[in-house]
Structures are given as structure tokens and as C-alpha cells.
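Omission of a single protein chain aside, the complex is shown with its protein chains in their original locations.
For chain A:
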Amino acid sequence: MFLSGNGARLLSKSLQRTSPNRLLRYFSSAHEDFDVVIVGGGPAGLALACALGSKAEIQSALKIALVEAGDLFKVRDWSSPAGSFSNRVVSLTNASQTFLKDAGSWDHVELERTAPIEEMQVWDGISDARITFSASEMGASSDSHSGMARLTETLNLQRGLLRQLQSLPTVQILEKNKVQHITADETPGGWPSVHLDSGRTLKARLIVGADGPNSPVRSFANIASYGWSYDTQAVVCTMEHSPRGPFLGPNTTAYQRFLPTGPIAFLPISDTASSLVWSTRPALASAFKACEPSVLARMINAAFRLPDVSMNYLHNLILESHEAGRPITEEEISAEILWREQSHSIDYTSAYSSTTPEAFSENRIPPSDAEMLPPVVTSIQPGTVASFPLRYNHAESYIGEGQGSRTVLVGDAAHTIHPLAGQGLNLGLGDVECLSRCITEAILRGGDIGAYTSLLPFTRERYLENHKIMSACDKLHKIYSTTSGPIVQLRSVGLEVLNELDSIKAAIMMSAGSVSRNDHRPLSYNSEARTTMFDIAAKCVENLNTATRVAQAAGGGLTGLAVNVLQNMAKAAASYQNPSKP
């Protein structure tokens, strides 16, 4: 080197001043090769980096980069005083937890800031038809898991993943690096390049798009995406309430009420704090955000308790005062709610009353219906009220082809879902688990992990699986946003019958992922064809079972005896699917 450090700096400075473009071009002519470039440092991208980086057998074969536009330092150093919680939470199913445990990520998540969900109460906002899911009833609780899911702050999870990544040398994190554009190689079959705004160029055998709903990777790969926005916003916040007390046990029950404006969900995260996800009309969402948080607290209590006709009135009241530019005060809304409770003849000792005087509610034996409802929200943690729009979106393919080949989509880049079942991130983690398994198998067979054939098992396993859950959530949203009499009646009867049939409920919970998946499922080209054949045969029996059930219900011959037989059959099928359980 002829230039001293100082001189070089001067030179580069003058170069920058004179022609930044030329400098950029100089840098972009040089590139680095990576086997996997993960675009996006959200939970899905980080989890994939952890899963790939922690697999001993493929470490030598993989050079991984994770590109994130934001500053991950804030996430890595995130801390929050005990008792106060971030408003973005995720309910991790047992399947997701098992995956994170296997990848060694779960040890880095602060467990004290998470809470198990032991029970779920879901009811109809109009008819009050109710269904209860309980982990103990389904036998979902085991030594390794408690409850059917675990509520975790997204930041807690992300921080845990980042902490794990610090110990994984195969993964290079390029934060504060925005992807400017992605270009295909001039030669067909060559590796595409990811150009970063810092001037670096990464050539990648495989680009993983974990870059959210507006995925740049998806647009580079030219993958169409099919979907719509719901006329709905989700309002989130962290709510504070008094502990449930000795008579009611710990705060481990999630509550969800389907109002015609959208579902409102109460998700416990500690003894005295819970998280809210209230999907509602956009106008209402902005009105709520404009109000004092104490007004929102009152409205949350009312939304779980008052009949729909009163909720409708309260909604209008809030909208009108919001439009008039004079947000409603806490006194006004409390008086209105009290009046409404009285006119519905809700006794102030009942759990359905949210206006019970403080002095009265303390140290008393709770009313008999207290377990039916979440605790009364006393306040909202400051700065936690936020809202975001809801979308349904599913990419037409998860793998890029032609000009956009060597790309694969995971998480929100591939699918965006209504949050009513809390499945968004769980689907994403399911993708990540499957993709890391797919990549490992391809590497052990000497495959090119960017090739279409290597990635095919991933999309074959995940696409329908995701689609099933996504459309179920979509249908639920649509069925429950109506107030039309016959539909309300139908859905209520459906829900109540379902509540009585334990085995079907168990089946629903299983497909919702509350029971952990088998760890090492074979991909399609596994040698254990006999197992595969057996699985297929078992699936046929299962389908026969479903068919019988449908035929029976259609024929109206659902006698007590038939119900029993069906229950036993479904139980047998359930225990077959999950042989690890006795």
C-alpha cells in the first residue's frame, strides 16, 4: 500500500464527494458468495438462520448471510421492566416450541416473560353459544409442555434468536443493510445477486424471502400473490388487571368473543397483565386510539360482557364523538355502560358487570360465572395502544422459477393471515422448520439447495397445510361477521355440538398445532416406503371415518349410539396420529 491510512481515507472521501456512482460501481463489481441469503430479520428469518446454523452436519457446507434493513441492536438489547409487556405478542403452539427447542433457540427466550395458555373460551357475540378448549381435557399437557400454547412477546423471541445467533459462526448478520435490488445472473442457471445499499453485493445459491407481506424477494421472483384486505384493523395493547385470586386459579385462560365487528381476544401473559387483540372496523380503531386509554379499558370490559345491541350503541357513540372532534371521556362512557348494564338487568354482583365498585370486588368469593369471562381491565400500559390493518394473502408459489429461480418464500412473505386464531407466526415457524429439514436432506444427498427439485418437498409439504389453516381462519372471520338470523343459529348450534364432542375438538386442536409434531418426519423421497404406505392406509381409514360422520349427520341419524361410536373412532385415530402419547 502506498497510501497511509489517512491518505486512503482522504482519497475515499474525495471519491465520495466527486462521484458516488463510480464508487458504487467499483464496489458492486466485487461480490461475495453465500449459499443462503436470508432477507429479513423478523422472527421467521432469524429462526431459519438459527435452525440452519445450529445443525452440526451441515455447518461445513453452508455459508449463510442474514440481511436486515433495521438496526437489530435495539432488539438484541431490548429489555423491559418486569410486569410491563410489549404489545406485539404471539401464542406459540407446542409444535413451534418443539421446533425452537430442537434448534436450541428456546433456551435464549426469557421464560419468565411468557405464560402458558391452559384453556381457551370462545363464544358467539350474538347467541352466546360457547366452546371451551382445555389442554388438560385433551391430554395436551405433558412433561415438556404445559398448556396448548405459550404466549410470548415477539421481541422476547427475536432477542432470544439473536442471542443464539451470536454463538453461531456460520451465520453472518448484515444489519442496517437495505436490499436495493435483486438481479438475476446473465447466464441462465447462475446465482442471483442481492445488492445492498451499503454497496455490497451478495451472490446467493438460494435467497430466502423472509421479508414480510410486501416482500421484495417475492417481487423479484415474480411470484403472484392472491388476497384481499379485510375492512378490519387489529387494535393491540397490554392490559392490566388484578390477579384472579385463590378461587379462580392462575391467569392462564384465553378468551375470545366474536362480535359482528370482529373478534376480540384476551391473551394472558402474566398474573396481572394480558394482551389484547381486537379486530374491528378501521373507523372504530382510529376512534379508540384517539380516546384516553381509560376509555378503551372500559370499552374492552364492555365488549366481553354487554349484549351486541348495546355494543353497537357504544360503538356509534364513540364514532360520533370522535367525528365531532370531542373524544368521549371516561366519566361519560362509564355512565353509559352502567346505564346499559342496568337496562339489561345485569346484577352488579355478576361477573357480567364491569362497573362493580372496587371496594366490593376485593376479597370476595367470585360470582359463579367468573370463569366465563376475563378479569376486569383496570388500566392500559402507557404507550402500548396500536393498530394494524388485516390482510389475507397467499403467494401462488413458494419457489421462484425462470428469471426468479433460486428463491424461496417463508412466513409473511408467503402468506398473511387473519390473526383470529393466532396462527400467523406459527405458520411461519412451520415453514422454517420444514425448509431447514428440506435443506439438510438436500445437502446430505449432495443436492444444489437452490435448485427447484431440492425445494420441491418444502412447498409440497407446506402449501396445502398453510392454505387449510388460512382458509379456515378466513371462513371463521366471514361467518362471524354476520348478524343474519339463520347463520347465527347455524353457527351457534355448530359450536355447541362441537363443544360436546371431545374427540372432534381434540382433532381441531391437533391441526391447530397444539400437540407437538413428530420431530423427524420423512420428506417425500424417503426410503421408508413401507411407513409411507402405512401412513397412506391410515389416512384412508381416517377419511372413511370423516365420511361416515358426514353421512350420518346428513342423514340426520346422529343418535346417541352413533355419537359414541364416532367418538371412539376419532379417539382411536387421534391416538394413532400421536403414538408417543399413551
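A few comments on the model shown:
FYI, contacts are C-beta pairs under 8 Å (C-beta built on N, C-alpha and C of every residue); 3 or more make two chains touch, one makes a residue touch a chain; residues count from 1.
Everything below uses one rule, namely that contacts and distances are computed from a predicted model.
You can't see one chain of this complex, but its UniProt record names it "Ubiquinone biosynthesis O-methyltransferase, mitochondrial", from the set "Ubiquinone biosynthesis O-methyltransferase, mitochondrial", "NTF2 domain-containing protein", "WD repeat domain-containing protein 83" or "Exoribonuclease phosphorolytic domain-containing protein".
The chain omitted from view is touched by exactly one of A:P81, A:P169, A:P246 or A:G446, namely A:G446.
The chain not shown here is touched by just one of A:L338, A:L456 or A:I479, and that residue is A:L456. Interface note: of A:P81, A:P188, A:P246 or A:G325, the residue touching the hidden chain in the full complex is A:P188.
Within the complete assembly, residues 33, 35, 56-58, 60-61, 185-191, 203, 205, 401, 441-448, 451-454, 456-457, 460, 524-530, 532 of chain A touch the chain that is not shown.
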